[in-house]
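Worksheet: the structure to be examined is printed underneath.
The other protein chains are all here in position, but one chain of the complex has been omitted.
A and B label the chains in the order they appear, each numbered from 1.
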Amino acid sequence: MTKTLLTIVIISIMIQLFLNNSYAVEPEEFLQNPKQEMRARDISKNIRCLVCQNQSIDDSAAPLAKDLRILIRIKVQENDTDEEIYKFLTDRYGDFILLKPPFKISTFLLWSLPFVFFIIGIFILFLHNKKSKKTFGKFNVLLIFLFFSI
Amino acid sequence: MIPNLGNFSLWLAFCFAVLQFVVSYQKNNKSTLYFNRIAVNGLLLCAFLSFLSLIYSYLVSDFSVVNVFQNSHTTKPLLYKIAAVWGNHEGSMLLWILVLAIFNYFIFKLYNKTNSIFISKTLETQAFVTIGFLLFTLLTSNPFERIIPVPTNGLGFNPILQDPALAIHPPLLYIGYVGFSAAFSFSISAMSIESIEKVPWYNYMKPFVLAAWTFLTIGIAFGSIWAYYELGWGGWWFWDPVENASFMPWLLGTALVHSLVTVEKKMMLQKWVLLLAILAFLLSVVGTFLVRSGILTSVHTFALDPARGIYILVFIGILGAYSLILFALNSKKFIDKNYVSFLSREGSILVNNILMVVVCFTVFLGTIYPLIIEAFSNNKISVGEPYYNSTVVPIVIPAILIMGVVPLLSWKKIGVKKIFRKTLPSIVLTIIVTTIFLWIYQSYNPLGLIGIILACWVISNIVFTQNNIPKFSKSMVIAHIGISLLILGVTGSSVWQKEKIIRMKLNDETIIHNYNIIFKEIKEVVGKNYIAIQGNFWIYNNKKSIITKLNPENRFYPVTNNSTTEASIHTNLLRDLYIVLGDGNEKDGWVVRVYYNPLVVWIWIGAFVIFLGGLFSINTNIKILKRLSL
Partner (left out) sequence: MRKKILIFPFIAFFFVLLVFFYLLVIERDPSELPSVLIDKKVPTFETDSLLNKETFISKNEFGSEITLVNFFATWCGPCRDEHVYLKRLSNEKGLKIIGVNYKDNPNKAVEWLEELGNPYSDVIVDSKGLIGIDWGVYGIPETYIVNSKGTIKYRLVGPITKKKYNAFYSKIKESED
């Protein structure tokens, strides 16, 4: 029994040495207030883990991710707004740390082009069908309605 | 000796490809057919020999070959030694060439008296592409380079990558990517030839496109399956640039398949087919570029080498410039009959094309935008999942709605009232089924609602038009059902997932969605090349009878000094129960993460059903081809 425990401890240590002591968000990090905790997790899910590939700090096992998770929770408890927390992080790490690209002049094309492509697409549809304008009209309205309702 | 054979075969393959190019360029001589037969078969044989030589070198652990040394180890299980062949950059290039050669061979088989000019031009284009990749491999990425003195053992391989799903993922994907090369070649040929009206070029293109698209579908699915089962946090899609690189050709491939059907039946959308075939293949090569050039880092990327990147870039430039200019100049030859009416099958396919292309461009934009920003400023931005959720999802939804209606439409216009009458039973059924789902999962998330509605909508429409006009193909039905099942799975697992993260000591109990989980034991386990800590969890349902025992592990692999977490999953048709063991100790207990993932298995089932539909369709179309080639 002691031998088994000892082996487990040793293997644990070896694994921890290589997996850096954490396995994504841990129970001890949770805030008492569930609303605050939800907010903290939602914010964390939008923050990129800088030393991982394509993971958020909420999912990541890295120590830096853990530090940032804890920091975000402290700020949430201090009633900072989401924008303030994001600004805190981007002031130090740049826009790269946000998984949702910000709305700025530099990302104007990024956010607007999909919509532009869609409109161009509708236009191309129109080009294919100069005769049935009526039907197209109805269809067009339907599509635009669907798009905006979402 | 064998590696030398492999290298020699590769050079010989290059010679055959050049022969094919030169001979096909001459067109319609008697000797063209004769020499092409030699070239095509020679190319195929050499590609196989080369590939098999590399496999052999891995199987015998010949560490004098640099590639084997870098990617293998004597303790590696047999299956993964073979998988390691295509799991690295150089080896995977051999796979590219082999698939190019195989598709090349099947293009050759199409020769008959009436189409020889067309097929020759197609073979010429295919040869050009093959030469491009052969030169790339020979000059920058030769897998048969040797190392002296010969090391005693290899550098092993990442243990996370030793998995059956991951082993089969690249070959399937490559049949997909590379298969679009045939579509590209057919498209170039169709636009270059005089009197193309005499040749049913779209009938020839279709089975190749179907093969590529079908295998791309299942290839992507296996990648996701692997991610879900292996990576330990239940995700299966990350909008990683390399994942996007496989998704974009798939989207265009979907549009292409549908457009080909329209060309066959109604001689419309020909320009779409020509352009989509070009773009699908160009995007495949761009995908290759992103992975191998070192321009970005990702779990998927191979080693960084700008020289390789520049070669591929120049190649894309040549292919792109030639094909797009050709399209701009010659596509007007292809005159489509009639105008499209939207309340018809061809109309909805056209709408679907637009939507697929818009999604594809959006994914492309999201993928390359960070690179553009980086080139123009010293900043880096991330374009992650939230971006794609906001942009792609709203476009996909109308596409699925339309897909639901399609079985009811015929190849000419139908009145709106008639459609409404036909869909009424489906609407009713959809409402009923949706209500049932909401009652079971008790979650009123709007996205979830939409997902379920879409899935039901598509299936009910298919069900209710079984006996009705118009006729539709068995493959379409199967593939569309597959998509609905996929949506069902995606919706359920994303929207209604439940997660519980707690610290448990031995004999502690926790509850998630009516399941009781008891932490029974912790012990050490020794595997073939790892040691692990294993937790034993007993799962009970609400009737207090035991359902299963789950045993998540944390493994340590001594050879590569890696650790991994192995989730333990219990799957049934309604949900997955997914447990991951964190770290901890006797005194404080262990961190345990439990997930309840509803309907997630339907994602994989859906993908398989789509794959089946694709296979049926390939079969049908090959029969059509055989009739044509008489």
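What we mean here is this: contacts are C-beta pairs under 8 Å (C-beta built on N, C-alpha and C of every residue); 3 or more make two chains touch, one makes a residue touch a chain.
Only a predicted model underlies this, so the values are computations on that prediction, with no experimental measurement involved.
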* Which residue from B:L12, B:L59, B:I316 or B:L612 sits in contact with the chain not drawn here? -> B:I316
* Among the options B:L296, B:I483, B:I531 or B:L625, which residue touches the chain absent from this view? -> B:L296
* Asked: Which of these touches the unseen chain: B:L59, B:L155, B:L371 or B:I419?
  -> B:L371
* Among B:M1, B:I148 or B:A328, residue touching the chain not depicted -> B:A328
* For chain A, enumerate the residues touching the unshown chain of the complex. => 50-51, 63-64, 67-68, 71, 90-94, 96
* To do: Kindly note down the residues of chain B that lie in touch with the hidden chain.
  => 289, 293-297, 304, 306, 309-310, 313, 316-317, 320-321, 324, 328, 368, 371-372, 374-375, 378-380
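Here, only the chains that are shown with their structure count from here on.
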* If you look only at chain A, which of its residues touch chain B in the complex? -> 4-5, 7-9, 11-12, 14-16, 18-19, 21-28, 30, 46, 48, 53-56, 59, 94-102, 106-107, 109-110, 113-114, 117-118, 121-122, 124-125, 128-132, 135-136, 138-139, 143, 146-147, 150
* **Touch list for chain B against partner chain A, complex** => 233, 235, 238-240, 297-299, 339-343, 347, 350-351, 354-355, 357-358, 361-362, 365-366, 369, 373, 377, 379-387, 390-391, 393-395, 397-398, 401, 413, 416, 501-503, 522-524, 531-533, 554-556, 561-563, 565, 580, 582-586, 591, 593
